[in-house]
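One structure coming up, written as structure tokens, with questions to follow.
Every protein chain but one is kept in place in this view of the complex.
== chain A ==
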Amino acid sequence: MKLKLKLPNPGLEDRIPSHAELEKLELEEAGERPQWDNKAQYMLTCVGFCVGLGNVWRFPYLCQSHGGGAFMIPFLILLVLEGVPLLHLEFAIGQRLRKGSVGVWRSINPYLVGVGIASMLVSFMVGMYYNTIIAWVMWYFFNSFQDPLPWSQCPINENRTGFVSECERSSPVDYFWYRKTLNTTAVIEESGGLQWWIVLCLFCAWTLLWVCCLRGIETTGKAVYVTSTLPYLVLTIFLIRGLTLKGSVSGIKFLFTPDLDELLNPATWLDAGAQVFYSFSLAFGGLISFSSYNSVHNNCEQDAVIISIINGLTSIYAAIVIYSIIGFRATERFDDCLNGNILTLMNTFDLPEGNITESNYDSFLQQLNSTAPAVFHELQLKTCDMQTFLSQGVEGTGLAFIVFTEAITKMPVSPLWSVLFFIMLFCLGLSTMFGSVEGVVAPLQDLNILPKRWPKEVYTGLVCFVSFGLAIIFAQGSGEYWLALFDSFAGSIPLLIIAFCEMMAVSYIYGIDRFNDDIKFMIGHKPNFFWQATWRLISPLIVLIIFLFYFVTTISKELTYITWDPQSENFPTLEKKSYPDWIYAIIFILSGVPVLVIPAIALFKLIRNRCCAKEEKHTATEPFYSISDKIQIPDELDRTSRSLH
């Protein structure tokens, strides 16, 4: 006998539209809520929201660092157990209750409004720093329209005798990223002032976002035709280009070489779980909003499965493309290293050119070491190891702005590849931003804080403007450190808690029986045992485990960040520094406030209800209507009917 736990939830029927009302809504097409023009727009928007920069620069790195092909196993298992059920849940609840995230949780139970507000806050904070990355992408895009590319060579110093020292010690791509783009300071405390070119790019990014989101899904629905499909086209172009380059296959082989021992490492499973979770953009509230614009009988189960498959396949496809290019770059670096060593040897021993080649290099080296070891040591030849170059595995901004840009400079017709690459990153980021903005605007409308008669344009404009104003902190010299801080803390822990609360709310407060009936009403059949098991037990458990692990590791270790410090000893290696004390307050605001909003709002409502309940008891003794009122009403009716004749 199954015991289905359901917490008491009085008044639920009054807060949600009934099935009959939904049917009526469907037939009459009441126009207040916006609607998708066609199914394709909805699917493209959801795919665009889910497929983002993380698919391109986080997944390949995780794949390569956690045992290559073997990483697919935990990734796919957790995709099925965690990603798909959560996705289906958000789609179904949005489609059923036909509101944004705040409205949905308020309908389920007014005490849960905090969950919606937490989603809104997280969407806002993540949107703020995510669009800054897009601004950086735009900066690189603007700079791609010149030959030679500005990051292909070092600038020359004042007396034209050599290159700028900082550039010479590191590399042109590093210099362009850290000095010309970010103009980064050495520590997070040093602000470095506002970098005006970044402010311009930020302004451009936010206004462009506003144009696409101006009227909500009416405009984003058109924009996604381009922003969701263009990345796939560019990835294919890069795949073809990459496979024709020397050394690309070694990169792909390196990526997929399975190391099954990694499966025993718990960090692999946790990283896979976290990647699935963040990759699906769950708990932002955007997906709930998007599905609330669907028709009631849309097959959300099928949508969830399709989008999960697309997301997974895109990650793998992007990984192949990225690592083919990384393989090419590693081969180029290896060849340069080897040729440099060969040149040094030839110059020292005055041997004719062509005497030492790549094939007899090793044997020559051995011979040299045995005959003249002193000279050999003096030479200080660099070790050229292909594996080291391949596993200079970078993720995040380092991959896009340093490693990939370097690879592009080595390709013929570099500006073209640069333009294509940054357009792709731009589209990937922008389509994710649509979901972020939706995740902020829809709750704002549901909360009724701002006047209702304000048009949607003002809502989106206000959100974009405020976000732009606050995102100016990322345009400082220390902006990159702030962004890394936001990336680590604003999006990670709160989302896990929100997702956990969502699943608990739907399964146990809304009631899994009611939810099953709703889905049967919407798509025609009851969800099978797999969905039941995952919604009620497996997925929440996985999310909880990931959260606990993250929480414990964050609390236990001292928090450090990596900096670009030309004065440091190990320059150009990035130096680890520890955060100043006041950063911990900021971290608390970023991670703690969205999470604490959930119980705080519940408590606030509880206290308010108790107070109001007391007041109502006092006023209940007086009746609302007197007998004389009841007699007057028919007289009024006679009066109005007489006036019409």
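Heads up, the rule we're going with is that a residue touches a chain if its C-beta (ideal position, glycine included) is under 8 Å from a C-beta of that chain, and two chains touch if they have at least 3 such contacts; residues count from 1.
Going forward, contacts and distances are computed from a predicted model.
Peer 1: Just by its UniProt name, which of "Oligosaccharyltransferase complex subunit ostc", "Pyruvate dehydrogenase E1 component subunit alpha", "Collectrin-like domain-containing protein" or "Superoxide dismutase" is the chain not shown in this complex?
Peer 2: When "Oligosaccharyltransferase complex subunit ostc", "Pyruvate dehydrogenase E1 component subunit alpha", "Collectrin-like domain-containing protein" or "Superoxide dismutase" are compared with UniProt, the left-out chain turns out to be "Collectrin-like domain-containing protein".
Peer 1: Looking at the full complex, which residue from A:Pro8, A:Pro352 or A:Pro412 touches the chain that isn't shown here?
Peer 2: A:Pro352
Peer 1: For the chain not shown, which residue from A:Ser65, A:Ser152 or A:Thr207 touches it across the whole complex?
Peer 2: From the options A:Ser65, A:Ser152 or A:Thr207, the contact with the absent chain belongs to A:Thr207.
Peer 1: Kindly state which of the options A:Pro266, A:Pro455 or A:Gly524 is in contact with the chain not pictured.
Peer 2: Considering the complete complex, A:Pro455 is the one touching the chain left out.
Peer 1: Just checking the interface: what residues of chain A touch the absent partner chain?
Peer 2: 28, 138-139, 141-143, 145-146, 155-156, 160-163, 197, 200-201, 203-204, 207-208, 210-211, 214-215, 219, 343, 346-347, 349-354, 455, 457, 641, 644-645
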